[in-house]
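Okay, so here's the structure we're looking at.
Every protein chain but one is kept in place in this view of the complex.
Let's look at chain A:
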Amino acid sequence: MNDTLYLAWRYLVYHRIKSAILVLAIALIVLIPAVLQVLVRQGQQQLTSRAVTTPLLLGAKGSPLELTLNSLYYGSGVPEMIKYGDCSDVAYTENVDAIPLHVRFRSQSAPIVGTSLEYFDFRGLSVQEGALLKRLGDCVVGANVARQRGLSAGDSVISSPESALGIADEYPLKMRITGVLASSATPDDDAIFVDLKTAWVIEGLGHGHFDLSDERAAENVLSRDGNKITANASVRQYQEVTDENIRSFHFHGRRSTFPITAVLALPEDRRSMSMLLGDYQDNDTVQLVRPVEVVEELLQTVFAIQNLVLTALVLTGAVTLLLVVVVFVLSLKQRAREIETMAKIGGSRGRILGVLATEVGFVIVLGVGIASGLTWLTTIFAPQIVQQYLMG
């Protein structure tokens, strides 16, 4: 090793704690703004890419942001419900396809997305293992859900109660996994997909139980009036849809009144889009939003906050750098005798300054190197980090 490098390195190694603190300070000065930039850029990219592929979104009147975050990124905030009939209304419009969404329930932390099979085509989702939904009570899981929970086709998942005490209307449902989706690096990787009817079963709108016309169910029956049988509360409802009990599952009420959280409206052309927007412009109960506009508005707020944070970080960094310089200058004063010794035994001013400058150089290079490495790692894992911590 070059003598100058060697002497500088030995000094840093001997004063390893002081050196480590300086390296860490330099690394943080570089790392924090860099990581912030990477994550914000990744977040912007993920939000925007999802939004631009979703032309229109129909949901209840209220916050367009909550509707967009719930429908596109499966955010935990659930917007007001609309009726399934609203989806049919959109679908009846000329040159417009409609995909219903029911994003209310979760299995542990994974959102349960009730939808139709068209959704998989629309998002370009393919099955990596197994098959898509076959019947009521089936589900397919996103790649991350499968990986994190060690699930595969043939396993099952159970919906979680919405409230901590589990006393809400919904019923936990054990769902059969028919397939695992290939990773798409989108929020779909973290979701569990079910047919809309399965979501309604969880909601309590559909259920299956013993055949009450059977004589063996006498103790559950309060009264019989022709085909009308009234049962008491002891009738046990099935917690799982099986090939044996699927026939007993049925829904009460009109399907058009059943709840959904949103409708993905997919006009075939700009004209259809304009017409649809016009149709819903003055609607009192539902709103039709363009997700890309909602996301842009959100990003403007994010950028404004980012600029504030960056300004604060730059100021903090400048102060930290100043402190690093002060520490170095003070250490030079402490080392005056050592420097004099090096000069007496033959060190030229240039060589001595070279050793001192190399020490500073090592600290800067190590600090920036660590920051660069961690920023590089952040860049690699940014999609997952953003998906898990910022959009989860």
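The working rule: a contact is a pair of C-beta atoms (placed from the backbone, for glycine too) under 8 Å apart; a residue touches a chain by one contact, two chains touch by 3 or more; residues count from 1.
Here, contacts and distances are computed from a predicted model.
S.K.: One chain isn't displayed here; going by UniProt, is it "Putative ABC transporter ATP-binding protein", "GMC family oxidoreductase", "Cytochrome c oxidase subunit 3 family protein" or "[formate-C-acetyltransferase]-activating enzyme"?
M.R.: "Putative ABC transporter ATP-binding protein"
S.K.: Looking at A:94, A:297 or A:338, which makes contact with the chain not pictured?
M.R.: For the chain that is not drawn, the touching residue is A:338.
S.K.: With respect to the chain omitted from the figure, which of A:11, A:73 or A:193 is a touching residue?
M.R.: Missing-chain contact among the listed residues: A:11.
S.K.: Touching residues of chain A against the unshown chain: what are they?
M.R.: With respect to the unshown chain, the touching residues of chain A are 3, 6-7, 10-11, 13-15, 337-338, 341-348, 351-352, 355.
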